[in-house]
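Missing here: one protein chain of the complex. Every other protein chain is in place.
The chains carry the letters A, B and C, assigned in the order they are written, with residues numbered from 1 in each.
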Amino acid sequence: MRFASDNTSGAAPEVMAAVLKANEGYDRSYGADAAMGRVTALVRKIFEAPEAVVHLAATGTAANALAIATHCQPWGAVFCHAHAHVAEDECNAPEFYSGAKLVLVPGDHGKMTVETLSSSLARTGESGVHGVQRGMLTLTNVTEAGTVYSVPEINALSALAKTYGLPCHLDGARFANALVTTNATPAEMTWKAGIDVLSLGGTKNGCLGVEAVVLFDPARAWEFELRRKRGGHLWSKNRFLSAQMEAYLTDGLWLRLAAHANAMGQRLADGLAQKGASQRHPVQANMQFPEWTEGTHARLEAAGAAYYRFPAPPGREAARLVTSWSTTATDVDQFLNAF
Amino acid sequence: MRFASDNTSGAAPEVMAAVLKANEGYDRSYGADAAMGRVTALVRKIFEAPEAVVHLAATGTAANALAIATHCQPWGAVFCHAHAHVAEDECNAPEFYSGAKLVLVPGDHGKMTVETLSSSLARTGESGVHGVQRGMLTLTNVTEAGTVYSVPEINALSALAKTYGLPCHLDGARFANALVTTNATPAEMTWKAGIDVLSLGGTKNGCLGVEAVVLFDPARAWEFELRRKRGGHLWSKNRFLSAQMEAYLTDGLWLRLAAHANAMGQRLADGLAQKGASQRHPVQANMQFPEWTEGTHARLEAAGAAYYRFPAPPGREAARLVTSWSTTATDVDQFLNAF
Amino acid sequence: MRFASDNTSGAAPEVMAAVLKANEGYDRSYGADAAMGRVTALVRKIFEAPEAVVHLAATGTAANALAIATHCQPWGAVFCHAHAHVAEDECNAPEFYSGAKLVLVPGDHGKMTVETLSSSLARTGESGVHGVQRGMLTLTNVTEAGTVYSVPEINALSALAKTYGLPCHLDGARFANALVTTNATPAEMTWKAGIDVLSLGGTKNGCLGVEAVVLFDPARAWEFELRRKRGGHLWSKNRFLSAQMEAYLTDGLWLRLAAHANAMGQRLADGLAQKGASQRHPVQANMQFPEWTEGTHARLEAAGAAYYRFPAPPGREAARLVTSWSTTATDVDQFLNAF
Partner (left out) sequence: MRFASDNTSGAAPEVMAAVLKANEGYDRSYGADAAMGRVTALVRKIFEAPEAVVHLAATGTAANALAIATHCQPWGAVFCHAHAHVAEDECNAPEFYSGAKLVLVPGDHGKMTVETLSSSLARTGESGVHGVQRGMLTLTNVTEAGTVYSVPEINALSALAKTYGLPCHLDGARFANALVTTNATPAEMTWKAGIDVLSLGGTKNGCLGVEAVVLFDPARAWEFELRRKRGGHLWSKNRFLSAQMEAYLTDGLWLRLAAHANAMGQRLADGLAQKGASQRHPVQANMQFPEWTEGTHARLEAAGAAYYRFPAPPGREAARLVTSWSTTATDVDQFLNAF
């Protein structure tokens, strides 16, 4: 009954086994390890992107901040949702790495729309040298509200950004969960939908700590490497990152883990609906924000459930519940029984 | 015969076992894991520093850059050896994180002296607002030349810095190796010798990727945490860092691993001396810079030896050889036989 | 009929005469000139602040960015109005100098309120290390909407910020105009109202290019000087800045110039009201945002009027009109006649 975050789960057995195996003998350092080449090949195949460049980092904040800094000038505006992780949960890392300004785009359920983005774009960069210039777009999928952008939605937003010549980044800390929800292919949700650079999350979905940054346009690959090193994010024993990512992407493990997490989320949502709980946002992946009547927190926590409480109107209580690759049906059912 | 770097070795079995064990069940994220508390307790005990604050990062560059940024203002000078890792091998990460300027202090065999530091200190910060201000001192032990500062040497340098009120950092990427060489206690080589903040390396000496930053003065601990997060170096699944560091520091593993690496270095140096090779710097830990006669590279590499070639005078060849926790006596002897 | 901005005016005769006089003979450089001492004495007397430290810069953006950087950490939030000059018109200079994040506080007519600030403060800094920390408050008086905070309003906002221990900055690019409107003393509108640091504008109100940063708490004065130099804003021939500021503050010139500018603004607003124009914001100083019926732009511009057009609803036209120390009653009346 541990629903605080998918990052309170450990690593999947396949990933851990790969780390163990990677420990045999000597290997070249700083990304020249053999597994890193295999990771690149896997990503290129899975994303149908034979020229994509792949680099690893250990945290999602690093992946996002480096991806943004590589695609936006210090006098640029990064258009992101008002509650995006880059805006609220990274303690200025994107600004630190890029020097740019985040422009907060509103939108219900964690998603910007063509209308809200269009309005933000129109209001920015219209005062010549005095204000920041339009710089780039960054979307998050799965969003911070647990909702999922469809491929057509991504396409529409990136197309709008492209009318201003802006590169598009996708924060995919939960990318696999979004793929599972939409049934899209990795290519369809990224470069075919106008995404130029992807933070491909592993940590939350069964790895120890690894994210891949996928640059669909290799032109900025060397700059990315220099920025990564300058940020202290280049591992000497990179094999321990590449081993994770290789296992994660092999034989569809990443999608199986995400499918399980999403299914557990749905089971939880279904059960909560039957109990009369409401949801603040549509439940589309592995994170949900239910509301229920007062007194429920006490019962659930007494039974051992762990999750974040959220503010709620009088008489109500609210929560964030996150399921993961390691959530069991028993966990869910015990939670529902304790409700 | 893999002597390219101690970072081409893997992780020690005890460390890997701890990572495996840490994977059981759920744990709190972002440093609130149980093992992190134990790491802090271990460091405090081993360093006889009951108020020290300990934070982990995955790379040595991150540890150094964060430690420096936390102790030096953007208009400050960081006094470091001219060939220090922070100066030559971190692609401006210290400057990126701190905004400060590195002032390169000369000195033979990778070590600054009271004379060279004194001269650099005297020449800096003497022009009021026009130049950078004296900011901090950073030493490296083991140095980039494979030599080791003795405790009295550290004391003398930090005392000099303290006459200007400067905080002192020790880059201890190979701190355990330096302890073994000098037979000093951790406390003697750090806070008792005027060191305010230590980068305590684990990666090169048997871990997968973990460094501890030990702040002997807890006053700047919260700032350090914010800087770490802003740099993208806070792990969500921090348990996989703390597990490594806990195992590393338990029952003297770190010192045993370093003692072995140093012993292998000495065995190698002794053998090379018998073969007529000279050394550029005194061999005092696990890294050496031998010179030998032309043609030797070809023989050694044909036999399968791996290491970095260095420029050498005509008729001579030079190399950097690094031994590690996993180097075997057989490795060394095969190398010597192939010489 | 030049109402585009108060910065299209030149310098007042008294200021220009002082610059001419300052040119006699030799003087010490980098702020050690005799006039600089007199400027400090004047500011201390006028603001009843015997310990205040005063430094000059040539642009308002520099004054603001330096003041903010000196009072907010790189992981801090700077609470400012959503349309503040620091947010919209300085091309990221505040972020560049400070590393901090601007948090945009809403509010009608260019003014935040206790309610909107309170709400922004409550939502920020509540997620530990993950988000930015509450850093400082910055107000603008006269606001970008041409309105003026009263002293009690400033007091209430700064008091709220102080409950969180935050320092308060006042962007006074048009500070003299705000004083004239409120009839407050300089002390009442600044340190007596909780302001810790003031950007005291000269450029828009009759100088060539000079702003004073007044630090009511001298503790950060040296840091300010270093930041100014590091930003390239320390003048070698500082006498040409101090001469302007000395003349500006002598014998109430600054207030006379501002009183004239405000009076011309009122004359213009009165005339426009008689002609049936409406105002988007209350007209309280020397900047106004009238709306009028379609076709008026063409008539005014044909008559030689210069000002910025603003977007307006169908059938309407909108403008920004700024009066200055050099606007004449004839200018205003000609404009009204051409209406």
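Criterion: a contact is a pair of C-beta atoms (placed from the backbone, for glycine too) under 8 Å apart; a residue touches a chain by one contact, two chains touch by 3 or more.
What you see is a predicted model; the values in this text were computed from it and never measured.
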Residue of B:Val129, B:Ala156 or B:Ala338 touching the missing chain in the full complex: B:Val129
Candidate in contact with the missing chain, chosen from B:Phe47, B:Trp75 or B:Trp325: B:Trp75
Among C:Met36, C:Ala58 or C:Val142, the residue in touch with the chain that has been omitted: C:Ala58
Given A:Leu226, A:Ala263, A:Ala312 or A:Ala338, the one touching the chain that is not displayed: A:Leu226
Touching residue (missing chain; options A:Trp75, A:Phe216 or A:Trp325): A:Trp75
In chain C, positions touching the absent partner: 2, 4-5, 7-11, 16, 19-20, 22-29, 57-66, 90-93, 96-97, 203-204, 208-209, 226, 229-237, 239-240, 306, 326
Residues belonging to chain B that touch the chain removed from view: 74-75, 88-92, 95-96, 99-102, 104, 127, 129-132
Absent-chain interface as seen on chain A, which is shown: 30, 73-75, 129-130, 133, 223, 225-230, 234
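Here is the rule we go by: only the chains that are shown with their structure count from here on.
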Most remote chain, CA-based centroid, reference being chain C: B
Nearest-to-centre chain - CA centroid comparison: A
For chain A paired with chain B, centre-to-centre distance based on mean C-alpha positions, whole Å: 34
Intercentroid distance (Cα basis), chain C paired with chain B, Å: 50
Per-residue overlap in chain B, given as positions that touch at least 2 other chains: 226, 229-230, 234
